[in-house]
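Dumping the structure here so I can ask a few things about it.
Every protein chain except one is present and positioned as in the full complex.
Labels run A, B and C following the written order; every chain starts at residue 1.
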Amino acid sequence: MIVFDNVTKNYNTNIGLDHVSVRIKKGDFVFLVGPSGAGKSTFVRLVLKEIEPDEGRIFVNGLEVNTLTNRLIPKLRRSTGIVFQDFRLLPNKTVFENVAFAMEITHQTARQIRRQVPQVLGLVGISIKADKYPNQLAGGEQQRVAIARALVNNPTVLIADEPTGNLDPDTSWEIMRLLEQINLRGTTILMVTHAKDIVDKMGKRVIAIEKGKIVRDEYGDYGYKEEEAHSHRGAYIGGGYNKHA
Amino acid sequence: MIVFDNVTKNYNTNIGLDHVSVRIKKGDFVFLVGPSGAGKSTFVRLVLKEIEPDEGRIFVNGLEVNTLTNRLIPKLRRSTGIVFQDFRLLPNKTVFENVAFAMEITHQTARQIRRQVPQVLGLVGISIKADKYPNQLAGGEQQRVAIARALVNNPTVLIADEPTGNLDPDTSWEIMRLLEQINLRGTTILMVTHAKDIVDKMGKRVIAIEKGKIVRDEYGDYGYKEEEAHSHRGAYIGGGYNKHA
Amino acid sequence: MLNSLKYTIKEAFTQLFRNGAMTVASVFSITAMLLILGIFFLITVNIGLAVENVKDDFDTVSVYLLDETSYETAQTMMLQLEGMPEVENVHYLDKDTALAQWTAEKFADNADMFEGLAKNPLPNSIEIKVKDLASAENVAKVAETFDGIQKVGYYKDVADKLLRISEGLRTGMMIIMAFLVVISVVVVSNTIKLTVFARRKEIEIMKYVGATNWFIRGPFLTEGIIIGIFSAILSSGMLVFIYSRVVKSFSLHITWFMDTGMVPVSFMTFNLIWIFLALGISIGACGSIVSMRRFLDT
Partner (left out) sequence: MLNSLKYTIKEAFTQLFRNGAMTVASVFSITAMLLILGIFFLITVNIGLAVENVKDDFDTVSVYLLDETSYETAQTMMLQLEGMPEVENVHYLDKDTALAQWTAEKFADNADMFEGLAKNPLPNSIEIKVKDLASAENVAKVAETFDGIQKVGYYKDVADKLLRISEGLRTGMMIIMAFLVVISVVVVSNTIKLTVFARRKEIEIMKYVGATNWFIRGPFLTEGIIIGIFSAILSSGMLVFIYSRVVKSFSLHITWFMDTGMVPVSFMTFNLIWIFLALGISIGACGSIVSMRRFLDT
């Protein structure tokens, strides 16, 4: 459960979020969409208390995030699986160790780790890369490691910031199926994405942000005017380049 | 002009590229597609001599890359504009300075830099972020800075590894129009991408790699079986989850 | 708890190994600092010993007796002096022996030059060896109260000078030592700060994934301690080696420039290792904790 109550976050002069109120219920599957710089990652960062809101209150799993003491922040983050937009893999740890790390911080036994990590790596399809370091992986492989790490603790809330940005359509769909499956098991999922076709085809709740404000919040599609895009090919072929500008 | 002549690159036991021969003519606009881990970034890295091929010969702008002395590598890289998959912005430099850096290494005057950098920042639409540091930018904004840096020296070859992975459809199309425009001015463009809709709608030459081998090289679309993806929504709505697996 | 401990230690070693170049750089820096401290420590201890030895040469109080004072009276005085706690031993020096010693000292091989002397100008004396040079003055004062003495003499100037020198050396060495320790702490903690700095991204990532501060600190702290231990062993090993070589070459030329021996290697070894381990570990540990603070406190 994620609740934003009139939350504002400014970066000096930049608008991050502007009086945003949102309620995401337990078990929901929500897409967060919007143009570059709209405030999507700001939203995610606020949920994790990576940054503090200027105004308003934020609740995650019943915890009020803004008043959380430093001691309790790890608890918040552990109950939340996170796929960061920039992956944030530990460069000095192998794929296996990166995923295992998320389990180690919750003090799970070596046996549990040895059992569960390969399983999750298998789910995202990078078992054979278990012993590689992040800088030895393709972009999409790193992204899948990040997803595996977010999933490995069976979090009650999963937040994924652009988890398919570096993935080909096939792999993207496999990941989406995985997320759907996890969602069916009761996990709340908030996914930031630009993948219009995925959003359109999944038919889930879509929250659209623009310039820090929520401009749309409904079940359905990405809300991007297809016409213009479609018209592109014809236009170019016809040589009328300036039409797109 | 980029020529790969029977190039093989293995990472220890991993296949990077497997006997690949490609010829990209001056002024071409080529999409390089393929699943995650197929070897696309390996291809790009070979062009820039970031890594060495195990076998085969590579030519870029008439230079034979494999036999290039260390002294000449910078020349190769400067004649090539590059958008890296992981952006590779300098963390201690502002957006302006990051782009300016690409001009400074070619010893251009402060005046030229002051004139040209804002212009390129304007083209990719991040003029107002000129004084921000990369860690103060949204993912998509960083990606556009990376594009600006690749463009600022008017390179004869532009290589872009997944330049729209973090961009919303609108911005993506703006970038694509920009690339098209640059291509019309005679710049050879090689773009690695997973954005099926973009590839489909641009109707350019598409080289598809899979497991290090070129599996398709023709003008047209991304070559992804739409049916399966399209079928998804119906399948899920019908509750038949397992059909996707 | 046990799990965490195992994780922490394993993790620390793994990271030390994987960040090889950085580990080597910091072990070298810290070893270097400890070496400086150690050399200074060795010098200080040896100079201290030398000064003590020199002081021993001057810890004699001479009570010059009147010619009319009998040997028996002198014996009474000596008994009384021997009773004093500050006094090491007491002996009687008759004027003839004194003259012989003096001429031998002053005119070496021409001692016969004084043989024709009509009357020995020197007095009989009681020579008192005090336990500590500093108490010479006290003993002298007591001796002065005796009857039948001509004068009490001791190396007052030399004693004062020596006491001041040893005092001065002690404070000087203390100050420099303290100063060196401060500098070492600065250098070592800066070294560790830089290694932590090189890995700030990792620390941030760990935090964002939900690791508690202590979970993150653990391995870094352990790394700091291990680096400290390594450096301590390395530097004390090198020092003991060097020192034992120096002592050996000294014992060959034992009177090379001073007649005092050197502090024995075994004593030094023992002390050095413990001091270095304590220093290395505490600086290593504190260094990591302090340097991580700014990356952890959000």
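Keep in mind that, in the parts below, contacts are C-beta pairs under 8 Å (C-beta built on N, C-alpha and C of every residue); 3 or more make two chains touch, one makes a residue touch a chain.
None of these values were measured; they are calculated from a predicted model.
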Ask   = For the unseen chain, which displayed partners does it touch in the full complex?
value = B, C
Remark   = Out of C:S4, C:S135 or C:Q150, the sole contact with the unshown chain comes from C:Q150
Ask   = Looking at C:A12, C:M33 or C:V240, which makes contact with the chain not pictured?
value = C:M33
Note = Residue list for chain B contacting the dropped chain reads 48, 50, 70-71, 74-78, 80, 82, 84, 88-92, 101-102, 104-107, 109-110, 149
Remark   = Residues of chain C touching the missing chain are 21-22, 25-26, 28-29, 32-33, 35-36, 39, 107-110, 113-114, 117-119, 121, 123, 150-151, 153, 161, 164-165, 168, 176, 179-180, 183-184, 186-187, 190-191, 193-195, 197-198, 256-258, 294
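To be clear about the criterion, only the chains that are shown with their structure count from here on.
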Request  = Using the contact definition stated above, find the chains touching both chain A and chain B.
outcome  = none
Message = Per the definition of touch at the top, where is the C-beta contact count highest among chain pairs?
response = A-B
Query = Computing the C-alpha centre of each chain, which chain sits at the greatest distance from chain A?
reply = C
Query = How many Å are there between the centre of chain A and the centre of chain B, using C-alpha atoms for each centre?
reply = 24
Task = Could you give the separation in Å between the centres of chain B and chain C, each centre being the mean of its C-alpha atoms?
result = 67
Query = How many Å are there between the centre of chain A and the centre of chain C, using C-alpha atoms for each centre?
reply = 63
